[in-house]
Structure formats: structure tokens, C-alpha cells
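Below is one structure. I have some questions about it.
One protein chain is absent from this view; the other protein chains keep their places.
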Amino acid sequence: MEINWIKIIGLIITPIIAFFTGTLYGGSARNITARIQNRYGPPIWQNLFDIMKLYSKSSTIHHGVMQHLGAVWAITASTTTLLFIPILRDSELFVNLSFDGDLIFLLYIMVFGSLGMALGAGQTGNPNSAIGVSRGLTQLVGYKVPFIMALVALMIQFKTTNLNDLLAVQDSFLNWNIFQSPFAFLAAILAFLGMMGYKPFDIVFAPAEIASGPPSEFGGKYLGMMQTSRSIFTFAKLVLFTDLFLGGAENFFILIIKTYLLYMIPLLIGIVNPRFRTEQSVRFFWKWPTAFGIIAILIVAY
Amino acid sequence: MNKELTNENKLIEDIKKTFPSSEVSIQREKRVIVKIKQDTVPPLLSYVKDYLDFNHLSHISCVDWIEQKKFELVFILWSYDQQIQIIAKTLINRDEPKFTTINKLWRQAETYEREIHEMYGVEFVGNDRMGDFLLEDWEDIPPMRRDFNTIQFVKENFNDRSAAREDSKNVRETIAKHSGEEIPEFAKKYSTRNIDE
Amino acid sequence: MREKETTLYLGPQHPGITGNMMVKLKVAGDTIVKAETHVGYLHRAFEKLMEVRTWTQCFPIVCRICVPEPDPNEENLARAIEEIEGREVPERAQYIRVMVLELSRLAAYLLWMGGQSGSSGLYTMPQWTVGDRDYILDLFEELTGGRVYHMYIWTGGVRRDLPDGFEGRVLKTMDYLEERLKDYDKLMFESALFQKRAQGVGIIDKDKAIDWGVVGPPLRGCGIKHDVRIDEPYEIYDKLDFEVPTYEGGDVWARAMVRRQEFEQSISIIRQVIDKMPKGEYYNKIPNPLTWTIPPGEAFVKTESARGEYGYYAVSDGSDKPRRIHVRGPAYVHGVSLLENILVGANIADTSFIMNSLGVCPPEIER
Partner (left out) sequence: MLNDKYSQKIVDIIKNYTRKHSLWVVAYGTGCGAIELPPTMTSRYDAERFGIRGSATPRQADVLLITGYLSTKTLKRVIRTYEQMQAPKYVIGFGSCAINGGMYWDSYNTIKSLDQYLPVDVFISGCMPRPETVISGFIKLQEMITDGKANGAEKYKENLDWYRTNQKQVIKNWKMPDYNW
């Protein structure tokens, strides 16, 4: 059977493009935060330098195999999430392995990343990272509930669990999913704030209290791997949200615009807000976002 | 000082009445100095705290009068209502200084006592947290005593600064070498002077 | 099954702790069961050094005791010597001293706002407040030559007179800071998230506050109205009219509101000082400093620093070197005994949050 070379090249290129766009988004986020804090701020490719420097450090201090695996799992989770999301509508270069039950699969694979990091951090034996891991998992439970409700509402409304069908449904501007199922969008966007890990919900990596939580023992290339997986994961989540609610993108330029504007929401909210404690953030997620989720499901079910 | 000192005089009578052995004087408008013997300090402090409501402990300090072989413990209290500061002073002998703790009256007195114990070697009976407070593994005599010579201690433990770096002997030479310029002619005769002369 | 207890060392090297202090926490889950502060990491033996230096040599050392706010130290030592020696300070010097004290209180409050919001995660606020604090440091640099350590107040008055046009620049900075206070309100004091984080955390109960030796804004945060500037007015505070704000509750939020209102009060004090500033001598000259001896005696003086009552006990034995100078800052009580019994029951995430609200400045604890 003839090998479809374009698909293979696409398979290799997608994570690289995701990595670079994710890092550039992170760099521009640091620049925007700086401008709001009325200072000049680092250049956009600053995150790239940070990650390359981290890889060039000699990390001879490690605490056993699990710490290696923790970081590797994080990267596998983010790349697999990336590959199962249709990045562009129907392009032959960007591979799109989404199959019938892939919405449920995406829910599972997203949790896999933070689980892997939790195992890696647990291995290091640093009490800070242990506390950070327990905080991270409680918060994960917090924001997962409204997110699942939003996806279930979408699934019932369009009677499909395949992302491609969802994309096919939103063909024109008017019937984007924002307008067709507004409550699901509200629940998902609030859950998206928790997922991104920006300020109101970044108790997990809080430097001021527990010395940056789980990655406090991750030096050198482990931290580099964590940061690469973080930037790929950001890009993957952004693309997922544009496909779910903003009707996907025909060419790469529209994709960049949509994802960048979507990226502004958690960033700008995060700049001007202190951070919640763990139980406060979980209480926040189970109050309004879950209410929106329940309303979304009720509307769709009847 | 000519302002009429009603509170201060009334206070002096009170203390004189209950503690005849103490000599009480007014230093200035809001300051009353009480000199008492060592064992009447806790009763005086509790009397003053409960009856005359001097409830703010500002200060516990220790002065080393090495000539008379005495430590002087100073307790400074402040009363928010009468707005007077009592400075209660007592002399304890210097060779084996011992005193009873007053952390029953004020909880934070324990911190002062830990520091005075570490810095002067005064033994506070009844205070259980007497371990290291500021210094760590200190073998010498308590450092705040006047017979502890800090400059001589520095010479022993930290090797002398000037000998620390060979290139600090001839500073002008080193700077010239670092910055790559040539020492100007008129400055040459100064640059050969060695730092130790 | 009792929660397994782990000990957590918020060690000397920790981004949350302002200076260098170690708090050993025994933690069950997320709540603290027992806290123990270990200090001594910044001990430079100030009092020993002051005993081997002459009186005037003590001034450069004294202002390095507490970093966020050095001026109360200088003013305290100057007043202690003046009290022992009975030296008169000219009127204009007292006005300049009060202006310098209030300016350094503003700088300390701006730094506190940055620390308080930084430890709660709001990283925009420290950028703004520390950036604005720099304008006050520019005023200090112009007046005294040093940004943070001024060595400007000494026995007999101040070191030099105000440069011309200085009052105009001070007033301009005050207007700018009053403008900025509205932005700080929107960002921090009125943000619902900060209130949710700050209310009900680190409570000092009102009846035990004085007994535990709580002073300054934490005491006024419990609703008890005491301030050295009105209890025992020094310099010219009795000629100025300002009111001392108090706030009920005794938690981090009450202390934050007290400091915020005192920020406004200090701005109005500086304005009063500038338009009441008399002309005349600014320095009552001391004899040749090398051979200048002080008659034997002792003095206890205290000023109101941004963190509370700052006490100096100076004893002179007639020689040119002090016999004993004992410095006691507010952090000595707040950082060790008070912190240890407030942290019990608090959440780990709030330790540096509570420490900042108490104004704990470790170099002041161990001098």
C-alpha cells in the first residue's frame, strides 16, 4: 500500500509548529504583561531562549527513573492531544487522526499530562512538590467537571462524538457553536481559565508559597521538557477550543487570529487578579461554571 | 520639667508604699526610674502590670558594668492609660548570673530572655527554650560581654583581609592590568608602595 | 486516622519570605499545626559594633539595621543622644526630620503593598508600587545623597538644609501618589479576590493584642487606637493635626485597610509640614566629633515606624563611646512570638501572606 508521504511530513511538522507558536504566544504574553505593568518587557522569543538554555544545562542531579518518565509523559500527552485535533478544516498537510469517539478520548489524554508530571514530581521527595502535586490534582478535579458538562451538552445537541462532525456542523458564521449553545460555551470558557493555569488558578506553581510546586526539583532538561510540553499543550487547547466553539479555521492565518484572541482571555484576567487558594478555586468551579453546564445539558436534553 | 507631674508623683507614692526598699525617681516628664533588688523584680512587675495597668512590655535589656562586676537588667514598661514609661533596673552579679523568667506575665519576654542568655550568659530559670537563638555552634564566651574582643576574634578566625588576595597588595598595578592602560608617569612612584608598610 | 504530619521548612532561601528567616512548620494536610521561627541569619552584631565606635560613627551603622525603612533608626539614636546630653534641636530641623520620617513611611508602605500583593499572587501591584516608590527615593537622593541609607538625621538636627525648589518637587510627588492611590484601590483594595483571600486570615484577637506586645498597624488593625505619635508626641507631631485610623477585625484585611488610610494621612502630614516650615538654623553644631564625650546617663526613646513602635535604650558612661545601645524594633515581637501563635491553624498558602501583613523584617529581629 502506498505510503502517503505528505501525511508523514505533516505528522512531524505539526508538533514543531505547535511548539514554536506556543512559545511565541508565551513570549508575547510576557511582553503584554510587562506593558500592563508599565515596563518594557522581554523580546517575544525570550521563552525560546529560556527553553534552549534549559536544554543546554547539564542536569546531573536526578532522583530516579520516574522523574525522567514524568517529563516524557507530559510531552507525549501534549503531542497526542495535538495530533487528535483537526488543526485546519480540511488540509492534507496537517494530519487529523480524529475518529468517532475522540471527544471522550481527548478528555482522558488531557488528564494524562498532569498525571505524568505529578508522578515525576512525587518521585523527587521534595515536600514542596508533594504539596504542589496534591494541589494540582484537586484543582484538576475542580475545572474538569464544568468542562465535561460542556462537552456532554455539545455531544447530545449534535448527536456525535466526533470532532470532525462538530466542525462540519459549524459551516457558516451564524451557526458557530458560540451562538448555537451559549451556555456550553460559558461553562467551557470558565473551565478553560483553570486549564490554562494562569493567575487566578495558578496555586499549583505558586513560587511565593511552595517554591514553584511540582517542578521545584526539576532542573536543566527536565524543566526544559516541562516547558516544551506546556507550550505545545497551550497551542493544542487553543486549537481545540476554536474547533469546538469558533468553527475551526480554513487557513493558518485565521487560526492564528482566533487562537491568539482566545489566548488573551485567560492572560488578561490573570494579570490583574491575585490567586485563589485551592479550596477557593474548587468552590469557584463548582458554583457558577457547573450551573452553566447543567443548564446547557437541560436545554439540549429536552 | 516644670510641667506639673501629677501622674508621675502619684505613681511614685504607690511604688514607694508597696516596695519600700526600692528607690524611685522621675527622670523627665514621662519617665520613672525604679531601682530595686534582684528578687523583688517579679513581684514589682506583676504588681505594676495588674494594679497600675502597665500592660505593654517595651523592652528587656542588659547592660554590662564590668568595672563593678555587675550585670544590670532593665525592664521597660509602658502604660497606655497613664502614658508613663517605667524603667525598672536591678543589678545581678556578673560571675554566675541567674534570674527567674517572667514569661508567665508576658509571653514575648521569652524571646528577650533567649537573646540575653545567648549574648550575656545570664541563666533564666524556668525558660525552657534556651538553645541557639542567633548564633550557631558558638564556643567562645558570650559575645556581648565587654571582655570579648571582637577585633581580635576576627583576626583569628577570618584570615586577614589584606592578605586575602595576592593582587590586593598592589591595587594600582592590578587595576592597570585589568583595564589594560599604562600607569601614567607621575603616578608611577606611588604605585610601587606596598600596602603593608 | 490522624492526618500524617510532615515538617516543612520555609527556609532562609525562599521567595516568599521577605528577608532571611526560617519558619519550621509542622503541617497536617494543608493546615499548619505548629510553627517555629528560626532567626539569626542576618546577625551582624550591631550592638557590639556600636560599643567599639564613637557616637558619631554609630550613625552610618545604625541606619543599616532595618532595610525597608532606615530613618526611624537615625532619628531614634539622635534623639536618645540629645536627651542624655540635653542638646536643643532648632525648630526647622524638627520640621525637616518629620518630613523625612513621613517620606520614608510612605516608601515603606509602598514596599509593603508590593510585598503583600506579591505574596498573594497579584504581580502587577509590586511593579506599580515599587516603581512609584522610586520617585520618593529620588527625592531622598536629592536631599541626602543616598537612595535608601540617608545618614541625614544626626545629633543636633540634620546634615544640610533643603535644596531650593525641593518643597515644590515634594508636593508634586505627593499629588502624583494621591492620583496613583486610586489605581491601587481598583487593583488591590477593591478587588473581590484580594478581599476573599485576606479576610478572616491571620486573626489577632483583640483582648490579647496588647498583652502579646502587638504594636503599630497590627494593633490598630485590632481596633485599639494607639500610636506613639499621639501617645508620646516627639519632634513636632503635637503641632500637626492628623487622625490615627483604626479598623475592627484584626485580620490581614483590617491591617491592610489601616495601612492604606495611614498612607493618606502621611501625605497630608507632609503637606502640613511643608507649608508650616519656619526659616532659621537647621543644625545645632556639636563640638569636635573626635573628642566629643557625652555625660553619663541613659535614655529610652521610641518613634512610630511603618511597622510599629521602634524603641532605643541608650546608656552612656561618660566616655566617647556608648556603653550600650539596645535596639528593639516592632518585628522583634511580631516575627517571633506573635507569628508562632498566629500561624497555627492557618493554610500553608497564607504563611508569607500573614508574615507580610505583620510587617516582619528579619534584619531587625537579630540586628
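Chains here go by letter, A, B and C, matching the order in which they are written, and residues are numbered from 1 within each.
The definition used in the following text is that a residue touches a chain if its C-beta (ideal position, glycine included) is under 8 Å from a C-beta of that chain, and two chains touch if they have at least 3 such contacts.
This one's a predicted model, so the numbers in the text were calculated from it and none came from an experiment.
Displayed chains that the missing chain touches over the full complex: A, B, C (touch as defined at the top).
Remark: the omitted chain is touched by one listed residue; of C:42, C:188, C:209 or C:273 this is C:42. Checked against the full complex, the one of C:37, C:73, C:127 or C:173 touching the unshown chain is C:127. Of the residues in chain C, those that touch the hidden partner chain are 11-13, 15, 18-20, 40-45, 48-49, 52, 60-61, 64, 67-68, 111, 114, 126-128, 130-131, 133-134, 137, 147-149, 363. Residues 135-137, 139-140, 143, 148, 150-151, 153-154, 157-159, 161, 164-165, 168 are the ones on chain B that touch the missing chain.
Contacts to the hidden chain, counted on chain A, fall at residues 30, 34, 37-42, 46, 49-50, 52-53, 56-61, 128, 207, 211-212, 215-220, 223.
FYI, only the chains that are shown with their structure count from here on.
Rounded to whole angstrom, the centroid-to-centroid distance between chain A and chain C, based on C-alpha atoms, equals 44 Å.
If each chain is reduced to the centroid of its CA atoms, chain B and chain C end up 21 Å from each other. Remark: chain A and chain B have CA centroids separated by 58 Å (rounded to whole angstrom). Not a single residue in chain B touches at least two other chains. Multi-chain contact residues of chain C, defined as those touching 2 or more other chains: none present. Contact residues on chain B toward chain C in their complex (touch as defined above): 28, 30-31, 55-59, 61, 63-64, 74, 76, 80, 83, 85, 87, 106-108, 110-111, 132-136, 143-144, 146, 148, 150-151. Of all residues in chain C, those touching chain B in their complex are 39-40, 43, 45, 47-49, 51-52, 83, 210-213, 215, 226, 231-232, 298, 300, 302, 309, 311, 313, 315, 323-324, 326, 328, 332-333, 336-338, 341, 366. Within the complex formed with chain C, the residues of chain A that make contact are 33, 36-39, 127-128, 130-131, 199-200, 202-203, 206-211, 271-278, 280.
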